[in-house]
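For this depiction, one protein chain was excluded, whereas all remaining protein chains were kept in their positions.
Each chain gets a letter, A, B and C, in the order it is written, and its residues are counted from 1.
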Amino acid sequence: MTEKNVVTAIHDALHDEMKADERVIVLGEDVGARGGVFRITQGFLEEFGEERVIDTPLAESAIVGVAIGMALHGLVPVAEIEFADFIHPAFDQLVSEAARMRYRSNGDYHLPMVVRAPWGGGVHGALYHSQSIEAFYGHVPGLKVVVPSTPYDAAGMLRSAIHDPDPVLFLEHKKTYRLVKGEVPDEPFTVPIGTAEVKREGEDLTVVAYGLMLHLCLEAAERLQQEHGLSAEVVDVRTIQPLDMDTILASVRKTAKAMVVYEDNRTYGAGAEIVATIAEECLFDLDAPLVRIGGPDVPAMGFAATLEHAFMPDAERIYGRMLELARY
Amino acid sequence: MTEKNVVTAIHDALHDEMKADERVIVLGEDVGARGGVFRITQGFLEEFGEERVIDTPLAESAIVGVAIGMALHGLVPVAEIEFADFIHPAFDQLVSEAARMRYRSNGDYHLPMVVRAPWGGGVHGALYHSQSIEAFYGHVPGLKVVVPSTPYDAAGMLRSAIHDPDPVLFLEHKKTYRLVKGEVPDEPFTVPIGTAEVKREGEDLTVVAYGLMLHLCLEAAERLQQEHGLSAEVVDVRTIQPLDMDTILASVRKTAKAMVVYEDNRTYGAGAEIVATIAEECLFDLDAPLVRIGGPDVPAMGFAATLEHAFMPDAERIYGRMLELARY
Amino acid sequence: MATRLSDTSHEALGLSGDDLLSMYRTMVTARLCDEAAFRLNRQGKAPFVVPVSGHEGCQVGTAWALERGRDIWLPYYRDVAVVLVAGMTPKDIFLGLFAKADDPSSGGRQMPSHWGSRRLSIISHSSPIGTQLPHAAGIGYAVKYRKEDAVVACWFGEGATSEGDWHEGLNFAGIHRLPVVFVCENNHYAISVAQTKQMAVENVADRAAGYGFPGVIMDGNDVLACCRVMKEAVERARAGEGPTLIEAKTYRFQPHTSDDDDRTYRTREEVERARHNDPLIRFAGYLKEHGLIDDPGLQAVQAELKDEIDRQIDEAWNAPDPDPSTLTRHLFAEP
Partner (left out) sequence: MATRLSDTSHEALGLSGDDLLSMYRTMVTARLCDEAAFRLNRQGKAPFVVPVSGHEGCQVGTAWALERGRDIWLPYYRDVAVVLVAGMTPKDIFLGLFAKADDPSSGGRQMPSHWGSRRLSIISHSSPIGTQLPHAAGIGYAVKYRKEDAVVACWFGEGATSEGDWHEGLNFAGIHRLPVVFVCENNHYAISVAQTKQMAVENVADRAAGYGFPGVIMDGNDVLACCRVMKEAVERARAGEGPTLIEAKTYRFQPHTSDDDDRTYRTREEVERARHNDPLIRFAGYLKEHGLIDDPGLQAVQAELKDEIDRQIDEAWNAPDPDPSTLTRHLFAEP
């Protein structure tokens, strides 16, 4: 075990996978000499060479489309989109191509490939370096979409993603990169895609979250315990698609109250699906209305600190709603 | 009043708007000599000339991006995407540009533009000519997304869209094009964007739908009335974004039971938001669990008739669930 | 004299008389598949047909320069004749047309003429135009990375050249000098949109210079010219010299698909004029000139192939439909 931040955990896992398997290659903007703008691929060019560490032209549709071609012909590409905000030009390649290759060929072809993208706000990223994109891609059958939030999960799920025979969109919350630290095993290990995890056990309400919000919820849950002796069960979604509703529903059935917290624009966000499924599956187990906390429905957070703060759900507000719900 | 099908209603409304205002122009693939693959712009080239009826290259990102430029400089472009399935290459232009121009310029610029796209299945369209795309775009603050389902609404909402100072994604269900007929006023009229409508009044349950599904729900409601004397209130969503939850919630409060029907992939679909909001806003008014009927979570319907039928929610299945819910 | 010149030309290409006859049979097969498909369409047995007629020359000519079992094919929907060269049978094509469970491309999931077969190294493609260009580049990269000597060939219409993906795919292939041949079947229309509304240049091939590799224009109705140009491009690719963009000037004789009405956008005279350049007639003339076949022989080929195709159509027609329960299969790897 070594204590690592999220960047190091991802760097190391990717490094080990590249070392273990020549089929694994990385491609993206600035992944070479620069080692990635967030330093995920630092040192890779020197160690693995230009053929396996490809600085691509500024062309996201090609990054994904070329990765598809590589995956069709025996490689395991790990593509990086510099910021999740810039994945949109590749929307068609992801939705129409990557997600459908296996299905449309009736199982004849498949695509072992990963697309990594740093997402999320709280980093002075303004309108185009702060976005949440998981709801768009969660809605695409044929794509797996993961949102690990700890160094352990990030390392373990990246390994699973690379080993997965199907395309995985691997979303890394930028704000957690250096903020969140944790123990990571030194030996290879995996965390399965498609499983949520109870990150904190509790009795009085269930809080469902992922990304940076998970950490704010854990913080608020701790405070709720200390200040009021109320215990919140915090479930980390971890995988947006396929969504592990079993774990979420089990928790809600236990606590009878549920709240979902996400940073993305609230309307039609991922939290809608979670709340809707709870409402369908265990409506009569509930002791309180369901609660969603999401970002406001504006394009994204502003650059001005005042506007960024006004956008992001914060621990204080989450805490307030948790207390209210627990006491309902 | 004249009885028209949806194609004719849209054709006529667009024609009148072009006639009334020289700023209105249409652009898209095959909109000129061919009059559009669905004949929406038939005769336009002859009447309005090449300058106002632009056959574009096969490049959706440019179609939307060029329309943005036109809207920035005094025109009111009505862009056609040949099939909604092919709008994905323009995702970035819609999400990052069209939806954000007003917001990012702090109100300095705005974009009076419409993007029309035929969507939906049941037309032997297979994986790439049958898709539902409303959930992707409904999640984009700054875009209005409408889904009229009758000739009257299509004509009235298209006029509203063209008069709207902000970008509107105007979705036309292909299967309704020639199937659905109805009376349309001969004089110009509008139907406001952002309002749902109760298309059939009822007491025993609320059914929320749009597109082709609306018509299947109305059919099933009629049968429910005739065979069981149970009355379903059918709400036509009409506008996906901004969503008129007031009308929907009022109906649910009245009937205490709700079901949402949509053709799109079920998970993370538009129905999730509607159900989630009902669960948040009137949980304790409900006498039965909330019900969602959506398409299966596979990329799209197959070309084989067997696969297409297996995908599409049909009137029989909707009827069955309505009966079950009404009797709950 | 003419004879000798032509002689040189096909022999210089390393093609025997049998090869030529075999090429001709493939072209005729493609044409007959079209005719049968439209007949079935009128009978209500085939809801959607994508015709190839007019493109057989450039398709067979270019495809012939590749090797089955070695090279990789990325055709587009118009490429009936390309997939025949790649190893599909008329039965395969009609299994797709009828959306049968055994359709090798997609098991009846995709529209007809959306090709794919792992066994034959035909890469599955979709309907959105132009998306396969980056795939071709990626496959080319993998071929080079794995030090294989395969060549990747990617076909598309001139309409596809307007898409951003087209640009991005060619640019990537150029940067890494990948073993990819890009083949444009320029029939001057994207459905109804004439070439002049698609681009301000006469030749798609002129764009190759902007990607750092050669662009070559050829008469798409001259099957041997196409084969020669393609062979050179394939050799360049195999020798590690990078991609080539080749452009075949051709024409589509039928409407865009069975859903189209081409009378709205092109005159019957224009279509008739184009038929004078029918690649089949021209190639038949070449074969006769070289004494490889005579008129009765041509008729016999036609009749024989027609019978064989009809037999295969019957087989395809009687094959089972996809089981509706398979709708949810093959989303991800199955346990």
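Rule of thumb we're sticking to: contacts are C-beta pairs under 8 Å (C-beta built on N, C-alpha and C of every residue); 3 or more make two chains touch, one makes a residue touch a chain.
On a predicted model such as this, the values are computed, not experimentally measured, just so you know.
Taking the complete complex into account, the chain left out of view touches A, B, C. From the options A:250, A:283 or A:298, the residue with contact to the unseen chain in the full assembly is A:298.
Looking at B:11, B:88 or B:102, the residue that reaches the missing chain in the full complex is B:102.
Annotation: of A:12, A:55, A:197 or A:281, A:55 touches the absent chain (contact as defined above). Touching the missing chain, out of A:52, A:88, A:110 or A:257, is residue A:88.
When the missing chain is restored to the complex, the residue among A:100, A:129, A:199 or A:321 that touches it is A:129. Interface residues of chain C with the unshown chain, by the touch rule above, are 162-168, 171, 174-175, 177, 196-201, 206-207, 209-213. On the side of chain B, the interface with the absent chain consists of residues 25, 51, 56-57, 59, 61-62, 64-75, 77, 89, 92-93, 96-97, 100-110, 141-142, 144, 165-166, using the contact rule stated above. Mapped onto chain A, the footprint of the missing chain covers residues 29-30, 32-35, 37, 55-62, 85-86, 88-89, 124-129, 296-299, 302-307, 309-311.
By our rule, only the chains that are shown with their structure count from here on.
Of all chains, the one whose CA centroid is most distant from that of chain A is C. Averaging Cα coordinates per chain and for the whole protein, the chain whose average falls nearest the overall one is B.
Chain contacts: chain B has residues 61, 85, 88-89, 127-128, 297-299 touching two or more partner chains. For chain C, the set of residues touching two or more other chains reads 106, 109-110, 114, 126, 128, 164-165, 331.
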